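A single protein chain has been removed from this complex, and every other one stays in its place.
Right, subunit A next:
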Amino acid sequence: MHGLQLEAVSNAVLAPLDLSLAPGEALAILGPSGAGKSTLLKIIAGLLPHRGRVIFAGRDLTGVPPHARRIGYMSQDLHLFPHLSVAANLRLPLLFSGLSRREQTARIHRTLDLCAIAHRAGRRPATLSGGERQRAALARTLAMRPRLILLDEPFATLDGATKRGLWHELDRLRRGLGMSALIVTHDPEEAAALADRQVHLNHGQLNAAAIGTLRQARRPQPAAGSAYYLCNLHTNYAEPQNGAPNVLNDERR
């Protein structure tokens, strides 16, 4: 069981809220600016103090520091380490993963390929385009193979065509890796493209009436002409069928 449960989680911004996320499920959190969406993600990531309990994979994370939670978090500003190349951005956290040097290198290559950013492996973040930076940050988050990823307005700064291409890729990657996701956005179209379910957060309170299920059919396809590199995902990292483990799930440590 790798689900997420929030029990009466609150702080100065958030009213006590309960929320649960099933393993492999993606939930979009919508709401206006200042509603507490980012605060909620930071609480789950362990970056902000709070009341209540955050339980992940059956483990109460109260008092567990962020580096020991094994929850992937990608902020809107990405925060790629500017002094390191893209590949080294992936390498740095893997140094503390317990993987051997060879395993780290294999993981870096594979993840960069998956995120279609391998051709920029030696570049510093400042030399990348906006879309490439998003891919690099996503690759860095996914390289740790977390069971849960928290995405805070991941594509807010991108233009429409690039954004739509990345939505599709992210959705396939997430499913291919069997990860749960919490995605903060204020774009209903993005929520529909990335999430199975959505909730609305307003003034620090969850709006239960707005909880709904998003139909697969509403997911937009990548815009014509946008980069679409995930043929590898189809061939090598196909989604698990009927709960069968896939290649990337087996990689986890």
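Rule of thumb we're sticking to: a residue touches a chain if its C-beta (ideal position, glycine included) is under 8 Å from a C-beta of that chain, and two chains touch if they have at least 3 such contacts; residues count from 1.
Assume contacts and distances are computed from a predicted model.
Remark: of the listed names "3-oxoacyl-ACP synthase", "Formate dehydrogenase subunit gamma", "Molybdate transport system permease protein" or "Circularly permuted type 2 ATP-grasp protein", the one matching the undisplayed chain in UniProt is "Molybdate transport system permease protein". Checked against the hidden chain, the listed residues A:Val9, A:Val54 or A:Leu90 yield one contact partner: A:Leu90.
Only one of A:Gly122, A:Gly160 or A:Pro188 touches the absent chain when the whole complex is considered: A:Gly122. In the full complex, subunit A makes contact with the omitted chain through residues 42, 45-47, 65-73, 75, 77, 79, 81-85, 87-88, 90-93, 95-97, 105, 108-109, 119-124, 126-127, 140-141, 144.
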